[in-house]
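The other protein chains are all here in position, but one chain of the complex has been omitted.
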Amino acid sequence: MVSVKLFGTFRLDSGIKSLELEASSVKKLLPMIMEKVKEKDPDTELTLDDLKGCIISLNGKQVGFSAKLKDGDKLDLVPAVAGG
Amino acid sequence: MPFSINREKCIGCDACRLTCPTQAISGLQYEKHVIDPELCVSCGLCADFCENKAIYDNRGKLAEFCSWEDWGIPEVDAEICTGCSLCVETCPMYVLKINEPEFHGDIRTHAVLTDKDLCIGCEKCAARCPIHAIKIIPRV
Partner (left out) sequence: MTTYSGYMGKVILLDLNTQTTCEYPWTDKDRELYIGGKGMASKILFDNLTGEEQAFSEDNLIVITTGPLTGTGAPCSNRFNISTLSPLTGITTSSNCGGNFGHYLKKAGYDALIIKGKCKEHTWIEIKNDKFTFHECGELWGMKVTESQEELQRIMDESRNCRVKCGILSIGPAGENLVKYAAVISGERAAGRAGVGAVFGSKNLKAIVATGNHEVPVDNVAMNDKHNLKWTNTLRKHPLTGNQLPKMGTAGLVSSMQVRGILSSRNYALGQYDDFDMVSGETLAEDYNIVNKGCMSCPIKCARTVNVKGHNVKGPELETLGLLGGGIMNNNLEKILQWNYELDELGMDTISASSTLAWAMEANEKGLWKTGLEFGKITNISKTFNDIAFRRGIGDELAEGTRWLSKKYGGEEFAIQSKGLELAAYEPRRSVGQGLGYAVSNRGGCHLNGGYLVIVENLGLHADPQTPHAKADFCMFMQDLMEAVSLGGQCLFTSYAVFPGFLISKPNGIITTTVNKVIPFLGPVVRVLNKFPEIASFHLWLIPHTKSLHYVTGMRMNLGKFLRTGERSYNVERMTNAKFGVSAKLDTLPKRLTDVPQDPKNPKTKVPLEKMKKVYYEARGWSKDGLPTEKKLKKMKIV
């Protein structure tokens, strides 16, 4: 199981803070997250593209889409959009 | 266009001060009254009450009362309005405000008219709005 935490406007819009999912790589994981979002709100305007616009942090380190996942990994998905 | 009181004609009856909706007129009874140009919204209500015809507009003409039914009220287009609150800050009667969010996390707030009966139709809000989100519509 991989514990996924969502951040940014994606989290606010979907209303989902965290998930527990089973996947072997980040690439396979993203559509699964999207399914969960659709399950919660079928009319959601969020798309897989929004999710792909995220910075992915695996156990505190930035990784790409091809990164492999193993049991007990912690994944943070943060939209790149930011300003302050 | 603020009104002013002709000092020669004013007898200090105090009628104008009592009727002024924006409390722009000051003066003691039996003394000359003055209109604060900053607060005056030229509604002409004072002119209607002035027995001595002492109130003039900025062109030197006798001020005329504009009937209450003819005062317009603002209508805010919620789609255009950004809730920047310039109109709220401008409204002399404090009858405009930014609405409460409709749901938790709502970011599209906009200005609303809280009490149309208190609105004096000065149209300052519509003139102030930088993106023309406010239209003046008939009251009745």
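Letters A and B name the chains as they come in the text, with residue numbers starting at 1 for each one.
Definition applied: contacts are C-beta pairs under 8 Å (C-beta built on N, C-alpha and C of every residue); 3 or more make two chains touch, one makes a residue touch a chain.
Please read these numbers as outputs of a predicted model, since none were measured by experiment.
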| item | value |
| --- | --- |
| Missing-partner contacts on chain B, residue numbers | 22-23, 26, 36-39, 80, 82-86, 89, 92, 94, 100-101, 105-107, 109, 128-132 |
| For chain A, the residues touching the chain missing from this view | 5, 7-9, 11-12, 17, 49, 52-55, 57, 60, 62, 65, 76, 78-84 |
